[in-house]
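Left out: one protein chain. Kept in place: all the others.
Here is chain A:
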């Protein structure tokens, strides 16, 4: 506070100066680390890898990373909306599977474009069910979406009989989505960029993303502002499921088939990415760009370590450590007075 600010104005004077409005009083280094810390770690690891292997920083390898992270990235971006709205979605992995199975089953009957649309509609319907369960039916996000996850797993088993569903080799358009490439660049990597832009606009430029953030931040304030809280919570689940549906279609396209448990492994990676992403740029809450960088980090580490033949156990230990360190230091840097929430 400057000396000028300390001198109180004459009583009754109109309000003139705000008192240290929203000013951060912590040490500049702490402030810098809060914003840039996670990005700094990502860059340091990338630099270390590129020194260790000349191949690491080539267009071809970057494309490899983007290609492999596609499914996880879409799931995570969708999940970002649900977590921003203040809930959890544990059914995302199985929605990917369901979408790919529905798509693969419909292609011979309806043709690829119609099959894609059906798969997306089914996914959104599942998201709608999730949203209605956690709002109107008052079930917690964790429990409600676990229930839906089990229902979908059973459905997936039933639809496939436990075997993969193959997509015909003559489906050129459909296979182009997941397998096409121009030079070093895969079509899928370009699509990843497109979907990121779409998610970013939804989150930052449209009312839907704005209201999802507001509802997640303080539902009571949102309610008193006349915002239909339930509508936006449901919307976040529909968005999440839609992104999973897209991921499922590309998964089926990439492997020319739908696996009965194809998406199950991505769930925990997605959560890790969202919470790692929340520390990026010091936002302290999930945001789409942070999530994308979080996924990129996880897959970059995996890619780099594979090149050096590092055992996958070491890779998991490293990922776990980075997640805990990033989220932990962030929590310590943004100290609340009393911490009594353990979910």
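FYI, a contact is a pair of C-beta atoms (placed from the backbone, for glycine too) under 8 Å apart; a residue touches a chain by one contact, two chains touch by 3 or more; residues count from 1.
What we mean here is this: contacts and distances are computed from a predicted model.
Can you match the unshown chain of the complex to its UniProt protein name from these: "ABC transporter ATP-binding protein", "protein-N(pi)-phosphohistidine--D-fructose phosphotransferase", "ABC-type sugar transport system ATPase subunit" or "Carboxypeptidase-like regulatory domain-containing protein"?
Matching "ABC transporter ATP-binding protein", "protein-N(pi)-phosphohistidine--D-fructose phosphotransferase", "ABC-type sugar transport system ATPase subunit" or "Carboxypeptidase-like regulatory domain-containing protein" to the record, the invisible chain is "ABC-type sugar transport system ATPase subunit".
If the hidden chain were put back, which of A:29, A:109 or A:220 would touch it?
Final answer for the missing-chain contact: A:220.
Provide the residue numbers of chain A that touch the chain removed from this figure.
8-9, 11-24, 204-207, 209-210, 213-214, 217-218, 220-227, 284-285
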